[in-house]
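For this view, one protein chain was removed and the others were kept in their places.
Right, subunit A next:
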Amino acid sequence: MSGTIVIAMQRNGELLTSSFEAITAARGVKEAGDTLAVVIVAADPQSLAGPLSVGGVDEVIAVRASDDFQPDLIEAVLDDLIGQRKPALILVPHGVDAWSFAPATAARNGLGFSTDVLALRREGGDLVATRAGYAEKVLMDIDFPGKETVLLTLRTNVFEPAAGQAQATVTELAAPSADIATKHEGWKPPADAGGIDIPGAEFILSIGRGVADEANVEQFLELADKMGATLGCSRPIADNGWLPKARQVGQSGRLAANCRLYVAMGVSGSVQHQWGMKHVENIVAVNTDPEASIFSIARYGIVGDMFEIAAELENHF
């Protein structure tokens, strides 16, 4: 058992940045003499092989198939590679696509397995991964005794994307014959934002579950307006239809790409929400729960009632 395989992910023929993050993670635990291979399944995998030849990649395994995401096909590719190459480690970005195929592959092949890993190291030769538990309140160091192959999915936006040209060999691999049970039928882009621009906003006031009732939402729209902020929200608010999806910040919503000041009121700070805003330089958290994970990434914290603070805040603008 040796060598690491990274599964690079693409969407519509474009590589996802998380693929390069996984290469960095792989390089960090690579042992002397080990090889690092990156697998890419795409309609034109050769064209993606060059860009993937970075950061210590020894080989790009190019599998010519459709650009459509087909879990059955990626699983068949992985089953073959596990059988033939017996890799010690397989790394996959913990994106939505990986949710479909990584657990299936791990379970069927009896692999060592963990998901949403946010740190990876060697300790006396053992591979030790760190992941969070109990809604991010604790961390766990985990290992994989007796497992010859370990498959891990990696939290995105944690590892620096790999850079630096490598001289990878490109191996073209025929797509295995797999029974494909899914078919891509099209895309449904996010609903029209109606002028709401979370990615472009420099100042966002964001509300979460703490707002408790649809009738309470209006006052925060008014407050945001008065302060010159764009009103954002966490997922439950959009799921309930209290605010349009275009205002949702987080993994399945929007990235607050240009935000410099993010005031989060009644937002607990789930991983999915943090995905969209934790990079913001100035985060202010207002929450009645002092243990809410939002406080661990905030620059300023107010342990208090969002309605009281909002009512007082209004007097200053």
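Here is the rule we use: a residue touches a chain if its C-beta (ideal position, glycine included) is under 8 Å from a C-beta of that chain, and two chains touch if they have at least 3 such contacts; residues count from 1.
Everything that follows uses one rule, which is that contacts and distances are computed from a predicted model.
Missing chain, UniProt protein name: "Electron transfer flavoprotein subunit beta", from among "Energy-coupling factor transporter transmembrane protein EcfT", "Thioredoxin reductase", "Electron transfer flavoprotein subunit beta" or "Na(+)/H(+) antiporter subunit B". When the whole complex is considered, the residue among A:A32, A:A181 or A:A215 that touches the unshown chain is A:A181. When you scan A:L111, A:C233 or A:V267 for touch with the missing chain, the hit is A:L111. The chain not displayed touches subunit A at residues 11, 69, 71-72, 75, 94-97, 99-108, 111-116, 128-129, 132-135, 137-145, 147, 181-191, 203, 227-228, 235-236, 238-239, 245, 248, 251-255, 260-261, 263, 271, 282, 284-286, 289-291, 295-305, 308-309, 311-313, 315-317.
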